[in-house]
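Contents: one structure, followed by commentary.
Here the complex is missing one protein chain, while the rest keep their positions.
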Amino acid sequence: MGTRALVMAAYLLLPLPLAAQETDNENPAGKVVYDRWCAGCHGTDGRGEGPGALTMLPRPRDFTRALYQVRTTGSGELPTDDDIMHVINVGMPGTAMPGWEDLLSSQEREDLVTYLKSMSRFFNSSPPPAQLEFSNAPRVSDDRIAEGAEIYEQVECSKCHGRSGRADGPSAPTQKDDSDLPIYPANLTQNWRFNGGGTVEDIYRVLRTGLDGTPMPTFSDLIDAGVITDDQLWNLAHYVRSLSPEESPRIREVITAANVGDGEGGLPTSPTDERWETVDKFYIPLVGQIVVKPRWFNPRVQNLWVQALHDSADVAMLVSWSDPSRSPNEEWAPFAQQIVEAMGPKDEGSTWAPGAPDQLVVQFPLTLPTGMERPYFLQGDARRPAYLWSWRSDHDRAVEMVARGLGTGQEQPASSQQVSAEAAWADGEWRVLFRRSLATPDSTSDLQMPRATVVPVAFQAWDGNNGEAGNQAAVSTWYFLALEEPVPVTVLITPLAAFLLTAVLGLVVVTRAQRREKEIPGRN
Amino acid sequence: MLEISGNKGLVAFASLFALTAGCGGGEAGSGAAGGDQAAAGVVVEHPVDAATAGSVSGTVAFSGDVPTPAAIDMSDEPSCQEETGGTAVSESVLVGSEGGLANVFVYVKEGLDSSLEFPTGDPVVLDQKGCTYLPHVVGLSMGQQLTVRNSDEVLHNINATPTENRGFNRSQPQVGMEFETSFPTPEVMIPIRCDVHGWMDAYVGVTPHPYHAVSDANGVFAMDRLPPGDYLLEAWHELYGTTTQSVTVEQGGTTSVTFEFNEAMAGQPVPMGPVLVVDHTTGTMHRTIPRL
Partner (left out) sequence: MRFWPKEPFWQGVAVLVMAFLLIVFGIPYLPPLLGIPSAPIPNSVVVQYMLTALVGVLLWVSDNQTRWQQFKQPFHAVMVEERKKPIRMILLVLLPALIGFIAYGRVKPSLDAPPSFRAIHPAPPSSITFQGRTIEITGLENPLRTRGSLDDHYEEGKSIYYENCLACHGDLLDGLGHYSHGFNPTPLSFQDVGTIAQLAESFVFWRIAKGGVGLPNEGGPWNSAMPAWEEFLTEDEIWAVTIFLYEQAGKTPRTWEEHAEGGEH
């Protein structure tokens, strides 16, 4: 936040050469701002078909249809000026739309609202929109969340969002937006990615207004028809909010694996072992692989959670992530096909074919780097190979590979396979548990895992039911895995020596001073 | 003002709407100016004298191999499965035993005196029963009330995606729920779908006059009380697109007309809603939003 504000402050002072263009009726002030900052995605004509549009799903808003997701008005109603201004100011989390409050002056943003409205005839021919009356949020309580959970089932939110909220409902594979393009229901366990904002007030507002242009309907009719009360709708909002962590996850660079020693039955052997509940979870955001051909702008796996433990002999790493379906799945095949068509084989063509599995790669350097140098973050290169644990849902096992560039992984011979994996898919979530001994017999083709130091680690994930295969995956850059060790006693030698040395020195100085004081009292 | 291109006659009707909408005003939530005439106490008499009028009766014929309607899997919704006896099929192409094509929307496209003002007509019901829209195709005059009802014990959302009118996306998670709406601007056709049940879709045609009809299971339709004159009729089908016929209506007479659809017409753009085409060879995207 701080640095961003700084950067903004720095360049607000700079002149914007193009903004100095003259404005008149043909060139209203808002058009100048729009053409410069908005047209790249939304298109000069406002139809949402700018050059950036094909890298985005859902596509950028089409202003000519005046369908706005984030509103304070009823379903199908026009937004108020404040509604449009709100989205310009704060952007839409989970999408490419940033907030513009810091970059554009309030005058520029007001001009922009006027110009956006001029793009649709509906704003001229319809009466001004009426805001819905929203009540204030009641204080959250366990009872309210429990009742919200019942309403969640009663009004069948789970049909699309799934019982666990991970967008894995039975209706999810047929969702389409107003452009007839495939769309996912929101993953309710990740409120920091909600398009309309993640607070309980935002959730309540979306329940009241729906998200126009998407399959999300308004639920205001339920209150009018007496099916539920307004207060109960708040309980539903509180329940949905409770599905996400209280605070958005922070990115930490070092994944620590505690040493469980010999106690408590050793390392967990199952991905669903209850003991994982108490192990620290590390959040790893992933983004589309857009570095080498063919690129992928629509990754389904947006983030992973990584947990790790070791017992001085073996390491166990549990990777879990939201995935609404277990690929391959016939029910999802048409959806994947539509995604591939919509996102396009932008470069050389998609390698996806029906039957593509879910995949996860955990990537290490083949040998532990001595300096800062590491293999290239996308599975290494010829000079510095990467060592991979590669898991596929169709084989349901992991194999060790050595790769010299993305997609070049060579499976090691069966005789030297050391890694094992156990996977479980339930309620829209994969949990894959990898295990390997720290030291292996094939020291040239496997990374020997050191303890008490950090090992670079990176991740790649594929959702086959989202049209992903080959280079078209979600990726991370390098993180670090640290196998914690109790501090060895030998480490204490140096500090103890320093302590003793200083103490002796102090004693010598004091003794000498006192001796001299006795010889020559009062000498200073 | 309104930007409706394509048909001069309808531009006039659209302007007419602009006048009436001016007095009505929209209500939050209703999404339209429905029932304004009644509310304002204005009773519009039918402007056509029944004694001098004529009528049109016709059939929609289908030639070629009749596609077998795809079965719909409702196993996720046991109550709908039970309601339909587990034999539900797609309504996209239904051909009667004598070759008539059902669910074709037929309306007077050109030739009507644009100064005529018609009563909005009685409310029409769009029911959701057995996870199916009843009827599958609805004809409305602009401003005519549409009552949307849920007769199922499951959640439906009703997602209307017009381009000339304002749409809506409302939820009915309980049996017996209903709401009223209407469309103030002519539009052929407005798609309505249920996102919870991917197979559920319906189409609403809105015309500026009451001269519209939907072909029945045998492909038969009729329109009456038409002023004598020459008309252009258009027939619209959700898969096979549109075709037109010119007819002459005489006083007291019934003009017969036959529309022909065939399997080769499938796959052409169906005028409705936004059609998005992505051309990957050039990386460009075109969208055709057909205007009435």
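For reference, chains read A and B in written order, and residue numbers begin at 1 within each chain.
What we mean here is this: contacts are C-beta pairs under 8 Å (C-beta built on N, C-alpha and C of every residue); 3 or more make two chains touch, one makes a residue touch a chain.
Quick caveat: nothing in here was measured; it's all calculated off a predicted structure.
Among the chains on display, the ones the left-out chain touches in the entire complex are A. Of the candidate positions A:169, A:217, A:271 or A:288, contact with the unshown chain belongs to A:288.
For the options A:81, A:273, A:381 or A:394, the residue in contact with the chain missing from this view is A:381. Of the candidate positions A:123, A:305 or A:480, contact with the hidden chain is made by A:480. Within subunit A, the residues in touch with the undisplayed chain are 2, 4-11, 14-18, 36-37, 40-41, 50-52, 54-55, 95-96, 98, 100, 103, 251, 253-254, 256, 285-288, 290-293, 297, 347, 372-377, 381, 384, 452-454, 475-478, 480, 482, 484-485, 487, 491-492, 494-503, 506-507, 509-510, 513-514, 517, 524.
Just so it is clear, only the chains that are shown with their structure count from here on.
Separating the CA-averaged centres of subunit A and subunit B is a span of 43 Å. Residues 1-3, 18, 21, 25-29, 31, 76, 154-155, 157-161, 163, 166-174, 177, 179, 195-198, 273-276, 278, 280, 283, 285, 287 of subunit B are the ones touching subunit A in the complex.
By the touch criterion stated above, subunit A contacts subunit B in their complex at residues 47, 49, 53-54, 65, 67, 73-78, 121-122, 124-127, 129-130, 132, 154-156, 159-160, 170-171, 173-176, 178-181, 210, 212, 214-222, 224-225, 227, 341-342, 344-346.
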